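Presenting chain A:
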Amino acid sequence: MKELALIAVPFVAAIAALLWPKDETRPWLLPATGVVHVALTMWLLIAPPPVEPMAWVAFDPLARAVLPAVSVLFLACAAYAVSYLRLRSERPNRVFVACLLAVLGLLSAGHQARHLGLLWIATEAVTLAAVPLLHFNNTGRAFEATWKYLLVGGTGIALSLLGSFCLGYASLHGGGGGDLTFVALTAQGAGLSRPWVLTAWVLLLVGYGTKMGLAPMHTWKPDAYGEAPGIVGALLAGAVTTVAFTAVLRVRAVVDAAGAGVVAGRTLIVIGLFSMLVAALFLLGTRDFKRMLAYSSVEHMGILSLGAGLGGAGVWAALFHVWTNALTKGAVFLSAGNIRRAGGGRTQDEVAGMAILTPVSARIFVVCMLAITACPPFGPFFSELRILRAAFADGQGAVAAVFLAALLFAFLGLSRLVFAIVDGRPRAAAKKTDRRFRETAGVIVPPLVLLGLSLWLGVATPSVLQEAWTAAVQALFPLP
Partner candidate 1 sequence: MNLTPAMLLLVSLCGYAIGAAGGMLLLRRERPANVWCFGVAALSGLSGLLAALLMLAGGTGTGIPQFELFRPLLPYIHFSVRLDALSAFFLLIVSLLGLAISLFSLGYAKGFFGRKNVGVLGALFNALLLATTTMFVAGDLWLFLIAWELMALTAFCLVSFEHEKAETRKAGVLYFIMSHIDAGCIILGFLLLFQASGDYSFTSLHDIGAKMSPGKRDAAFLLFLVGFGIKAGIVPLHIWLPAAHPVAPSNVSALMSGVIIKTGIYGFTRVCFDFLGTPPLWWGVTVLTVGTISAVLGVLYALMEHDLKRLLAYHSIENIGIILMGLGAALMFLHTGHPLLATLGLIAGLYHTINHATFKGLLFLGAGAVLHATHTRNMEEMGGLIKRMPQTAFFFLVGAVAISALPPLNGFVSEWLTYQALLQGFGTTESLMRLIFPLSGAMLALTGALAAACFVKAFGITFLAQPRSAHAEHAHEVSLTMRLGMGLLAAVCVVLGLFPTQFVRLLDPLTQQIIGQQLSAQLSLANGLVLGSLTAKGGTVSTLGLASMALCLLPIPFGLWWVFARKTKVRRGPTWDCGQRGLTPRMEYTATGFSKPIRMVFKALFQPHREVQREYDFSPYFAKNLRFESHVEEVFERRIYRPARILILRASRRIRTLQAGSVHAYLLYIFVTLLALLLFAS
Partner candidate 2 sequence: MNLLPSLRPILDELTQRFGAQIEHAHAPQPNELYLHAKLELAGALCSTLYRKHQGRLAGVFAEDARAGQNVFFVYYLLALDAAHGFVLVRVPIPADQPELNSVTNAIPAANWQEREIQDLFGIRLVGHPNPRRCALHDDWPEVYPLRKDFDLHSQLPPFMGERHKFREVEGEGVFQVPVGPVHAGIIEPGHFLFSVAGEPVLYLQLRMFYVHKGIEKLFESLPIPHCVRLAESISGDSSVAHATAFCHAVERAAGVEPPPRARALRTICLELERLYNHIADIGAICTDVAFVTAHMHAMRLKERILRVNEELTGNRLLRGMACPGGVRFDFDAGQLRALAQLVDELERQFNDLSELTRGNSGLRDRLETTGVLTPKVARDLGVVGIAGRASGFDHDLRRDVPHDFYDQVQFTVPVLTGGDVQCRFDVRRDEVVQSFAILRQVMAKLPAGPIAVPLGEVPADRVALGYVEGWRGEIFHWIHTAPGNRLARCKVKDPSLQNWPALSEAILGNIIPDFPVVNKSFNLSYSGTDR
Partner candidate 3 sequence: MKLDLPAIVAQTALLLLLSPLLSGLIKNWKAKLQNRRGARVWQPYFDLAKFLRKDMVVSEHASWIFNFTPYVLLLTALTAGLMVPMVTAQAPLGLFGGVLALVGMLALGRFFMALAGLDPATTFGGMGSSREMTIAAIAEPAMMMAIFTVAITAGSTNLGQIVLASQRPGWEFFDPAHALAFAAMFIVLLAETGRIPVDNPATHLELTMIHEAMLLEYSGRYLAFMEWGAAIKQLVLMALLANLFFPLGLAADATPAALGLGLLWFAGKLLALAAAVVLVEFTNAKLRLFRVPDLLSAAFILATLALVSTFLFR
């Protein structure tokens, strides 16, 4: 019942938040829920419950391998949100808090969904629940971003619905019962109609890929990430995309079982590398550091896709990367939020010399940049190294080379922009900003904690996690 509690607790808290009378104290609901949620996931992580095969919702190995990361990220964001919302006391936060909590519940559902339809519904609901979050700042640009998010995201959702239907029809066409649980689909195996499976795979990949933000379906990201508050960005980039990724993984398992694994893998690799290259090129040119984070997220989605495409060891590495990406990306978004608040602008033309204005945040930002560009000894370095190794082991030298080149360009773009913001002398406008941002523990500690976790994951990956990832890979792609 703990797995259902993971879904239920946030919803209850969300309702409580809607009813809570005072803006000042309401945000505390967030960390409270987060703590409960983390406690539950950790418990489940260490002592995995038995999984009923045909259950629609279960804490199965894949959920176990991924959901705790989402949970931890949420907790960090929740802790940050308390200080953040105090800073933004001019805006009402009732809807914001409730939606955040709802998103957590839906995420828990999505990760645990073992039924194609349920998965689709959960993902769709997350998308909708995130709309008020994106719109929190209530500016014209935020509205436009939200609108694009809805439109492009909605198209993706429609496509994935279509894909789901196709898969169901493949099952029917192949003589199956049209049962849309993944277990049943996998069991049908080669019995599924191959053309329909492939069609379904492409539709689902593009659909959920839009959610993930793979290029060229990433177009909603720069605007949405640029306009959303830091926490929302962190959750979108670290958690919401993860749901879509698990969806892709689950579908891929079905396609694999249907005997089209090679095609699926190849498409994933192609689209992954393409995303990385596109993101890298964008990174080289952008002057806006929040949009930069969006492109970085596109790049990391590409890495995940690449890992998923490489099969066994690659999937393992991709699961590893889900963790490191979630934690590090969270840290980046939160510290970028700090810089945005303190610097009073979003581009390198408006912001400079942050090392002098807000030394702590600036340094955290630099270190985050290092972490996200896979500098050892941070987590992403090790997870990307694993993917590289998987590529080598798979004999894909060219893929590895492109992968590295894209990483390098991304690094060039990121470091260029980050140093431009951090170094130098502060702009006159930033000094005048009267609502000077104060570097309180509330806004400093959460990113630091996330960074620390990323570091820890890198140099000393806990064996329980390694074992969870191995189990997930085993469960998804059982060795023949």
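A quick word on the picks: all candidates are chains of the complex that A comes from, given by their letters.
Just so we're on the same page, a residue touches a chain if its C-beta (ideal position, glycine included) is under 8 Å from a C-beta of that chain, and two chains touch if they have at least 3 such contacts; residues count from 1.
Just so we're clear, the structure is a prediction, and the values are computed from it rather than from any experiment.
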Touching partner of chain A in this complex, picked from 1, 2 or 3: 1
Residue ranges of chain A in contact with candidate 1 within the complex: 147-148, 151-152, 155-156, 159, 195, 198-199, 201-203, 205-206, 210, 216-217, 219-220, 222, 260, 263, 266-267, 270-271, 278, 281-282, 284-286, 355, 370, 373, 375-377, 385, 388-389, 392-393, 400, 404, 407-409, 411-413, 415-416, 419, 423-425, 459-463
